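Of the protein chains in this complex, one is absent; all others appear in place.
Entry: subunit A
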Amino acid sequence: MSAAVLTFVIVGQQDHPIYEVDLTGPKEQQAQYLHQFVLHAALDAVDEAMWATKELYLKTVDRFNNLFVSAFATPGGARLLLLHDGRGDDGVRAFFGEVYELYIRVMLNPFHTPSTKIVSKTFDHRVRMAAKRTLG
């Protein structure tokens, strides 16, 4: 079996990708491109799904072969996307919940704008910890 797939992206209020992390370590370029492509393509599906429900967690919005994209839309218009290979719903939901709280803190910073990339090392570290805890 190939290496596990777990890529996480935050798309800001104005459709800028503001944070991206590959949680399972470096991959060959070909795979990276594919993953990015699938994630970006899923944004359309998120746009459709997010207006049909009041829930933040949108479950799996899109899939490509054995790649799944789960999404989480915040009330303030940011979207969290996770590309994975079929994880349990509960773990993904918990992961989004934790990252959402971290994201609120960052966006409350007056120097953060909707299109600023999140480069904080602490944020990165906390996201990885959350992933380890909830997604194993």
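Note that in this section a contact is a pair of C-beta atoms (placed from the backbone, for glycine too) under 8 Å apart; a residue touches a chain by one contact, two chains touch by 3 or more; residues count from 1.
The rule we apply is simple: contacts and distances are computed from a predicted model.
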item: Hidden chain of the complex, named as in its UniProt record, picked from "Trafficking protein particle complex subunit", "Eukaryotic translation initiation factor eIF1", "MOB kinase activator-like 4" or "Protein sof1"; value: "Trafficking protein particle complex subunit"
item: Contact residue for the chain not shown (choose from A:Leu43, A:Leu102 or A:Leu135); value: A:Leu102
item: Omitted-chain contact residue, chosen from A:Gln32, A:Thr53 or A:Asn66; value: A:Thr53
item: Those residues of subunit A which, in the complete complex, touch the missing chain; value: 13, 50-56, 73-78, 100-102, 104-110, 114, 120-123, 125-126, 129
